[in-house]
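Every protein chain but one is kept in place in this view of the complex.
Chains here go by letter, A and B, matching the order in which they are written, and residues are numbered from 1 within each.
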Amino acid sequence: MTAETDPVQLLTPEGQRVAHPDYDIDLSPGEMRDLYRRMVMLRRLDVEATALQRQGELGIWASCLGQEAAQVGSAAALRPSDFAFPTYRDHGVALTRGVQPLQILELYRGLTNGGWDPLEKRCGLYTIVIGNQVLHGVGYAMGQSLDGTDDATITYFGDGATAQGDVNEGFVFASVFTAPVVFFCQNNQWAISQPRERQSAVPIHQRATGFGFPGAFVDGNDVLAVMAVTRSALERARSGNGATLIEAYTYRMGAHTTSDDPTRYRMGDEVERWRLRDPIERLKVYLAREGIADRTYFDTIDREADDMAVTLREGVRRLPVPEAVSIFDHVYAEEHSLLHAQRAEFEEYHAGFLDQGVR
Amino acid sequence: MSSEIFRLPDVGEGLTEAEILRWWVQPGDQVSVNQTICEIETAKAAVELPCPFAGTIDAIHVEVGQIVAVGAPIITIAVQTSEPVLVGYGVKGASASQPTRRARVTDGSAAITGARTRIKPVVRKLARDNGLDVSQLTGSGPHGEVTRADVLAALGTEPALPSVSPDEPGDRIPVRGVHRAMAEAMVQSKFTAPHVTEWVDVDMSRAMQIVQRLRENPAHAALRITPLALVAMGWIRAAQRFPRINSTWVDTTDGADIIVHRSVHLGLAADTPRGLLVPVVKNAGGMTIVELARMIQQVIDVAREGRSSPTDLTGGTITLTNVGVFGVDGGTPILTPGQSAILAMGRILDRPWVVNGEIAVRPILQLTLSFDHRVIDGALGSRALASVAEFLSDPAMELLFDPTV
Partner (left out) sequence: MTTITMARAVNEGLRVAMDADSKVVLFGQDIGRLGGVFRVTDGLQKDFGEHRVMDAPLAESGIVGTAIGLAMRGYRPVIEIQFEAFVYPAFDQIVSQVAKMHRRSAGTVRLPMVIRMPYGGGIGAVEHHSESPEAYFVHTAGLRVLTPSDPQSAYLTIQQAIACEDPVIFLEPKRRYWDKGEVDLDSAAGSAGLLSPWRARIMRPGTDVTVIAYGPMVRTCLEAAEAADGLELEVIDLQSLSPLDLATVVESVERTGRAVIVHEASRTVGLGAEIAAEIAERCFYSLEAPVQRVTGYDVPYPASRLEEDFLPDLDRVLTAVDRVMEG
């Protein structure tokens, strides 16, 4: 780690509760267990999806392994009426906003480029072009402000994205318009094969000052700290004080996607070092030590995760394949005649084969 | 119990194959879902494959070190329950077998129709160039298309004779199509260019010997080698030697120009079922007798079959007409419009001929040359005609001394 300010931490990697001068959190045992459960289910989804890809059931999978606390902790801080703009790796955010696991897998199975109604879930569709969604988040927040609500928006992106023009423009617009937005950067150290240093010569959270809003640096593997810092930033936004940049310091334990081979550019011992800072493990230790959860509880959650995995596996295979002609659907809200004619031509062409139904 | 085949998936966006690095299981082993069964190497990475099924390993189909295509079976597992396995996506690998298409019912596709007569551009041009109004025609092609055959038939057809009123004697024939085009051309030519006609008789004995030897050569058995080809060659050489022969008079705003053409394009007057057509052998200069004979045969055959394209029928710079086939010796041929000279050849007839002071019987050909006196004066015309005669009287010797003009 470079010479940076210490990240905000409320739960050490060893599962020890610590205090911080600026941030604190007070959660009920039930709320704590809920955070634990969410992270376990998320990880199980992630592991299962990776296996499914290796078995030919998914075209690709972007793993969030190791980033469970950053995603669940921040998303759990949101109000239902807030809005979240995820990237394509933020499965913990999507799940916390109510997106069903199969809806995420549908995208990665190549059946859709979306998967859910973003306005219903109050969670944007996955954005694959790096950084595009940051501007969308700022704009949405500007709308919330214009409407006079005290709702806020959180927009997610990685360390790599901070180099993109769109993200920097997002910072400018948010500050100039005092938009009620939280910029949540998961610095997982790697943008495919590029280390964070290639994207910024200064620590990411320090860049906020240059744009005119505060930056917070938090231990991204500490779900309590993440939640506390996010709540605070959301509060800032709601009260008309504008944006905050949160840098959640975490690690991409897996590959960039299932197409990537991280052994080509990073050392195995780095991964092992980060395994010692596992987000789920530290919370488990804390819950056990504080008597908030016991062996029976942990086993129940594990079983629930296994059951979910089986349901997921069966469900994925049964996901219906859209009809070919559906490629013409929803190109426009008001379809025009040229497209209509092309659709008809398509259907006529496909009806002209002797062997119907074979693809 | 059923057997499930696990096929090699595409593990990295468009990969087509992988090498098996190692197997972690063997036949007979119990496996659970997601248990690592093997390690493969792709173009991008080394990857572990987790088992999609729970059951017993039936058979392993590929060995360590083997390169396997995506979609090929790698392992069969006997499972409790049957589940469909979906192969990962990606590039459809090169099929080992011959590519084939999926059968279709006949495409009754809607034809593009418009307000105008349905006709191909090239056929429309043919009609237009021959003064034919296509809207008057019924098409015999698909969707009522007016075809080339329809146009050519219209050009050659004698229309039905209209009823003749009782007090008018004889038949009334409307002049249309090729006939009309020909008539207009003759008028334009005859009454614009001052025609001068000269003639000469040629002893064709040596020429006929050459024709005979060419005919006997099995290499050219397919060709119709006739004296016309030799006459054509002589005429082409004359046009090259005397470039004014190979030219065009052009009226301009301040007088006139004579365009001397660089290449000789020989028109051949041909009697076809549609009437008189003059198809052109392009770039006839420098051809060997065999090439020339072949091209002449080709353009005339095409013209007789009605398949000449507009370019086939235009662009000539000189013309050769064979009146001998009709049993006459010569005449006063009319210039093809745009040209300055036309050569007619008559019959080749055995006649009495004086050789070394004695009467002999020789095959004699009369050549008639008409030329435009604006372009070619008498002296030049005569020399040109004489050179054709000289060539034909001893073609081999001419070629020896003057292989290229």
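By definition in this document, contacts are C-beta pairs under 8 Å (C-beta built on N, C-alpha and C of every residue); 3 or more make two chains touch, one makes a residue touch a chain.
In this text, all values refer to a predicted model and were calculated from it rather than measured experimentally.
Only one of the listed residues, A:V172, A:L276 or A:V321, touches the absent chain: A:V321. Of the candidate positions B:E17, B:E198 or B:D271, contact with the hidden chain is made by B:E17.
Annotation: of A:A163, A:A288 or A:M308, A:A163 touches the absent chain (contact as defined above).
Seen from subunit A, the chain kept out of the figure touches residues 59-60, 88, 107-113, 128-130, 160-161, 163-166, 191-194, 198-199, 259-260, 264-265, 321-322, 324, 326-328, 331, 338-339, 342, 346, 349, 352-353, 359. Even with one chain removed from view, subunit B keeps its contact list with that chain: residues 10, 13-17, 43-44, 88-92, 94, 98-102, 104, 107, 109, 112, 120-122, 125, 141-142, 145.
Please note the rule applied: only the chains that are shown with their structure count from here on.
Those residues of subunit B that touch subunit A in the shared complex are 6-7, 9-13, 33-34, 44-52, 83-90, 102-105, 107. In the complex of the two chains, the subunit A residues touching subunit B come out as 48, 51, 53-60, 110, 258-261, 263-264, 313-314, 317, 352-355, 358.
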